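A quick write-up on the structure given underneath.
And now, chain A:
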Amino acid sequence: MLGVHPGVLVVLVLLISAFISPVLDQFKFKRFSIFAIGVSGIVFALSIITILRVNSLGVEYYHFGGWTPDKGIEFIFGELEALMLLLVSGMFFVVYIYNQKKIRAEISKHLRGWYFTLAFMLQASLSGLILTNDLFNMFVFIEISALTTVALISINENRDTVFASIKYLFLTAVGSSSVLFSIGLIYLLTGYLNMDLAGMELIELAGMYPAASSMAMLFMFFGLAMKSALFPLHIWLPDAYYSAPTISTAIMAGIVGKAYIVVFIKVFYKVLSINFFEQTNLANITVIMAGIAIIFGSLFAIGQTKIKRMLAYSSVAQIGYIFLGIALATESGLTGGILHIINHSIIKTLLFLTVGVIIIYTGAENIIDFQGAGRKYPFTMILFSLSALAMVGIPPLNGFMSKWTIAMGTLEAEKPLYLVIIILSSLLNGVYYLPIIIQSFFGGDEELGYNWEFKRLGFKIILPLITLAALILLIGIFPSYPINYINRIVFSLIS
Partner candidate 1 sequence: MKFRDTIVSIITRFMLPFITLFGLYLIVHVHLSPGGGFSGGTVVGAGFVLLSLTYGISMQERKFSHRTSTLIESGGALIYIILGISAFIYGQPFLSNLPIFPAGTPGRLFSGGFIALLNIAIGVKVASTIVALFDSLGGEDLH
Partner candidate 2 sequence: MERILLSLRRNIAVISSYLQRKIRLRWAVALIIFWIILTGSFDWQQLIVGILLSFLITTYWGHFMLSDIQAFLVTRKNILKLFHYFYKFIIEMVLANIDVAKIVLSPKMPIEPTFICIRLKPEKKISRVLYANTITLTPGTISVYMVDDELVVHALTSDAAHNVSGWYMEDLMCEIEEKGIVNYE
Partner candidate 3 sequence: MINLFHFVLILTLIVVVISVAKIKDLLSAVILFAVYNLIMSLLWQQMRAPDVAITEAALGAGVTTVLLVAAISKTGRLEK
């Protein structure tokens, strides 16, 4: 059927459930967690169908309202989009299952319906952001996701969250404004808002109007880098990640930033491609910024005393890796970048979820409090260690594969300095992750035996944690399948 595409249904189902939840809330509906699991399960199934359909039928376009692409909004279902859609809906599914118990502790009762409205809206806007092939529609989805993210940060109102959210709101609004300005310039130059058509026009026009096109590029770069927290523009990130409730943080760290990076890839490889990689120096500047991000993110992380802040700064470094891979614009570099989007999403989500378990049961927010936590909560801390090691890049785990591929990319681009930076940063990662692991298992004074906590955690928390850990291992041990898939994406993007 022409009318129904599973990928479009993803967005629609989410929007409908977002608007149904306040109605249900008014009628004293209680079981929002189960409702959320159901909806996100459906969405997850739909995105699996989407990726299968893309595999069998190739790239498909969906035109809203039956308008032609030069007039109307267009969704694209390519391989990159399908993969990222699967990532987003999978991560949300996992986080919702985990939410079951967590939400009772962190979010007060009368806000739960509201919380799920926001989360559904966020997921819908992120899915739309990934799928859309229209520049202005992209802007609208960016704004929706920004607003819902701020609302998710400040859902528990206290001194830290209001400050973090106002900071994030201002910076993200500046970012959106500059994205919109850039879209205006692109529209002025080409007369199209469709990404493919505008990109096609820009190939010829960029040479004729270098000032306007490079300005469009600069504004777009500034806006998207601000949103995805590339190093000097990351200042909103630590506050936001630290003060938000842990479930919101897991969503933000694992998924929200990644969607903006996907948009970055789409815009800079499809629309502004020629400009970006041949006529200007912006790609080189991005590489340098990414290198600084990798080093300084890790250095800042070492200095932190709060565990969530440390993880936030580690995110800054990892976003640097992703941008490094993207901006190198070589085959391996881009492959590594996209693979690292997936890997970092999985690893960071698992890190925040495990830390969330510890925070919920012990209230430990400082790194020092983690002494001996491994003996009280061995299962959680083993998974924490696994993901931390994956983040450092220990060989059989997935973090190693993406870092390795990015390192190959630096050699392909003949920038060996960045290989050194990657190795150095891995060492720095080790410096701040390993002490926590060692302290948690061997530190502390208490003479506690190992006390497995399966009963206390319950199935609904263990299942998502184990799933994510299994994914880390699977991608680490059998990297060829995802890498082959991503290679196809990269081939279509670079050619």
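In this text, a contact is a pair of C-beta atoms (placed from the backbone, for glycine too) under 8 Å apart; a residue touches a chain by one contact, two chains touch by 3 or more; residues count from 1.
These made the cut because all candidates are chains of the complex that A comes from, given by their letters.
Note that this is a predicted model, so its numbers are computed, not measured.
Colleague: Quick check: counting C-beta contacts as defined, which of 1, 2 or 3 touches chain A in this complex?
Modeller: Spelled out: of the options 1, 2 or 3, chain A touches 1.
Colleague: If you look only at chain A, which of its residues touch candidate 1 in the complex?
Modeller: 1-4, 8, 12, 15-16, 19-20, 22-23, 25-26, 62-66
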